[in-house]
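Presented below is the structure to which this report refers.
Every protein chain of the complex appears in place save one, which is left out.
For clarity, chains are labelled A and B in written order, and residue numbers in each chain start from 1.
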Amino acid sequence: MSHILAATPSGTNTDSIAVETVFWILAFISVGAALAMILVRRAVHCAIMLAVVMLCLATMYAMQGAPFLAFVQIIVYTGAVLMLFLFVVMLIGISSSDSVVETIKGQRAAAGLAAIGLFLILILSIGHAAIGPAARTTAANNVDNLTGLARLIFTTYVFPFEVTGALLITAAVGAMVLAHRERTAPKPTQRDLAARRLVSGQLAPDPAPGVYALHDAADRPALLPDGSTSELSVSQTLAPRDPNEETPPVRPELPAPAVTEAES
Amino acid sequence: MSPIHYVALSVILFVIGGVGVLVRRNAIVVFMCIELMLNACNLAFVAFARMHGNLDGQVIAFFVMVVAAAEVVVGLAILMAIFRARRSASVDDANLLKY
Partner (left out) sequence: MTTLHTVAATGALKLSWLLLAFPLFGAVVLLLGGRRSNRWGHLLGVAMPVAAFVYGLIAFFTLLGTSHRSQDLHLYSWIPVAGFQVNMNLLVDQLSICFVLLITGVGSLIIIYSVGYMSHDPERRRFFGYMNLFLAAMLLLVLGDNYLVLYAGWEGVGLASYLLIGFWQDRNSAAVAAKKAFIANRVGDAGLSVAIMLMFTEFGTVSFTGVFGTVGSAGSGVATALGLLLLLGACGKSAQVPLQSWLLDAMEGPTPVSALIHAATMVTAGVYLLVRSNPILALSPDARLAVALVGTVTLLFGGIIACAKDDIKKSLAGSTMSQIGYMTLGAGLGPAGYVFSIALLLAHGFFKAGLFLGAGSVMHGMNDEVNMRRFGGLARVMPITSVTFGLAYLAIIGIPPFSGFFTKDPIIDADFTEHGTAGNVLGTLALIGAGITAFYMTRMMFMTWYGRRRWEAGAHPHESPPVMTWPMIVLAIGSVGAGAFLIVNDRLQDFLAPVVGVPPESHGFFTAPGLVALAFALAGVALGWAMYGRTPVPSEASRGSLLTVAARKDLYGDAFNESVLMRPGQWLTRLSVYFDNRGVDGLVNTLAAAVGGTSGRVRRLQTGFVRSYALFMFFGAALLVFGLLVVRL
């Protein structure tokens, strides 16, 4: 692992067999996860598959001599952004799923066609492009990855860096604005609430369920606050009894008392 | 591996992500496919950085990540607002620009 992390500026043309093997395994896993992502029906499953892809990619960054980027991918991208996705899925409906039927005619066929076309074109172009082997690094980059990145960000790319900062601030403010719910009326104070209660005539809150219960038998229906009974409160296997019926005290049948003649 | 393999992988992931955008109806899933496309681009950038031997590609990939994060934030906030108004997360429901 460490030699992977350290494999950077002085990278050579060919990697070791271990790196190759890892690459092929990760490649298949990521492609499979991506395909699964677009084929599963539930949104949560999609998010999980995307997480798998991102983790594979993080590993690949590490293999290519970008350890900083690998960790940022895991921490920020997978850890923060994807979790954000999962929060929204939870809020919107965890069980919401797409139907399989396509509503737009010919969309799937056209999408497939476009995809194959773009794939072929891109493969052709990179085939023709001069993508050479991994280069030997120059002397200036003979420091470790983090220092090199820092040097680039804060010198050559400092302006984009500042702008990106502004972008982040804007995004945060924007999110707050979008999620904000405007009050249409002023917030009622305690005085307003008390006045409302007075006017409505019901000063005390409604009693909690069970306060007015006279009985707690299972076959006796519960009382609603206005005094009516609720049929739903009794199990259907039992026969509900009239709630107003006074239950006779339950006494065991006692034998008749032995009345002595002597008393009469 | 020579960088070309990584670029080829990135192309495959990009195309899969594109198909996903076109085919899925749930807005959140569409968003996630867009994220997949962005990740594929990041991979290509890093591969090119290795090819050129300098770190510019990695810096660009870094910035892409930052921008993607900001985009996700705002996008999901919009999605939440739409969901609150319409009670539906389907992309097909926003079709008022129909002829």
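Brief remarks follow.
Going forward, contacts are C-beta pairs under 8 Å (C-beta built on N, C-alpha and C of every residue); 3 or more make two chains touch, one makes a residue touch a chain.
Only a predicted model underlies this, so the values are computations on that prediction, with no experimental measurement involved.
Residues touching the missing chain, restricted to subunit B, are 18, 21-23, 25, 91-92, 94-99 (touch as defined at the top). Subunit A meets the missing chain through residues 103-104, 107, 110-111, 114, 117-118, 121-122, 124-125, 128.
Just so it is clear, only the chains that are shown with their structure count from here on.
Measuring from the averaged C-alpha position of subunit A to that of subunit B gives a distance of 18 Å. Of all the residues in subunit A, the ones that touch subunit B in their complex are 9, 11, 13, 15, 19-20, 23, 27, 30-31, 34-35, 37-38, 43, 46-47, 50, 53-54, 57, 60-61, 64-66, 68-69, 72-73, 76-77, 80-82, 84-85, 88-89, 91-93, 96-99, 102-104, 107-108, 110-112, 114-115, 118-119, 122-123, 126, 131-138, 141, 145, 148-149, 152-153, 156-157, 160-161, 164, 167-168, 170-172, 174-175, 178-179. Per the touch definition, subunit B reaches subunit A in the complex via residues 1-9, 11-20, 22-26, 28-29, 31-33, 35-36, 39, 42-43, 46-47, 49-56, 58-59, 61-63, 65-74, 76-81, 83, 89-90, 92.
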